[in-house]
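Every protein chain except one is present and positioned as in the full complex.
Right, chain A next:
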Amino acid sequence: MKPFAYAVAGAPADAVRRISGSPGARFLGGGTNLVDLMRLGVESPDLLVDVTRLDLDRIEPVDGGGVRIGAGVRNSDLAADPRLRVAYPMLSQALLSGASGQLRNLATVGGNLLQRTRCPYFQDVTKPCNKRSPGSGCPARTGVHRDLAILGASEHCIATHPSDFAVALAAIGARVHVTGPAGDRTLKVTELYRSPGEDPSRDTVLDPADLITAVELPPSGPAHRTSLYRKARDRASYAFAVGSVAAGLGLTPDGEVGEVRIALGAVAHKPWRARLAEAALTGRPATVEEFRRAAGIELAAAEPLPDNAFKVTLSQNLIVAALLELAGGEAR
């Protein structure tokens, strides 16, 4: 392995200062993704700045009713938080469906959001990949792509974002607090991620020296409290999603859709907020027919490849099943 330096940052500003100006430096959270990529030779940092001791490990209410989650909170602790389990069930469910118990004990909120997209070619340094080695090509479109993107991809990259947690956050409408060389800023989780477009080398809009300090959840509304996360996978535990949905539903007294929140996982380079489906449903009766219609509208833009075409049906079914369950229909 390539030797690298290791430093422990004592405060967010210290972490940013240590990494600024060092293109080969990386923040190290739980290491559950970065260390794997280092072992594969995909990442070869010359400096790791440990950001797990920045005093960012609290879950606390904010003025106005939201919740602020420190970027250093471990996935297991966050999933176990009793307030969040009631106020945002989809969040806890998403966290608990991810990885394994051991990994969740290590993984941090900030690191989870910044895990790299997955693709067999990205992870194999003996093969071309536009994300890892810009301009080298994308063999996935004609190669192994069963698990890859059907929405928002480009000819340069069809990798998918692997986080379950981020899908729930996208549906919740969470915001991300970032500190960096240029100061502090806040952006929506859905703004954090990029589509691959012409430059798949970047997964997010952040610069390497930008540090996520917290995730902020909006006040819990009906479509947060009545919510769920549903993950379809190839094995019952310890597997990335083949398709997933985070959904929340608030009904009006006469059974119409008052508020609906839907995000899809494992279909795109980022958590896919299903705005088209949401718009198609709002104000409509909460019926299976309407759910199907809305799911079809969202997936109409899908551009699947031969081996992942099933993800269109799978994603539609997940949306319908989730909404039906939230509306009090047949249980899963």
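Keep this in mind: a contact is a pair of C-beta atoms (placed from the backbone, for glycine too) under 8 Å apart; a residue touches a chain by one contact, two chains touch by 3 or more; residues count from 1.
As a working rule, contacts and distances are computed from a predicted model.
Its UniProt record calls the unshown chain "Xanthine dehydrogenase family protein molybdopterin-binding subunit", which is the correct pick from "Xanthine dehydrogenase family protein molybdopterin-binding subunit", "FAD-dependent oxidoreductase", "Hydrogenase" or "ABC transporter permease".
Set against the missing chain, the residues A:R17, A:R68 or A:K127 yield one that touches it, A:K127.
Across A:V242, A:A286, A:L299 or A:L326, the single residue that touches the chain missing here is A:V242.
Among A:G143, A:G197, A:P218 or A:G296, the one in contact with the hidden chain is A:G143.
Residues of chain A that touch the chain left out of the display are 1-3, 36, 41, 120, 123-124, 126-127, 139, 142-144, 146, 232-240, 242-243, 310, 313-314, 317-318, 320-321, 330-332.
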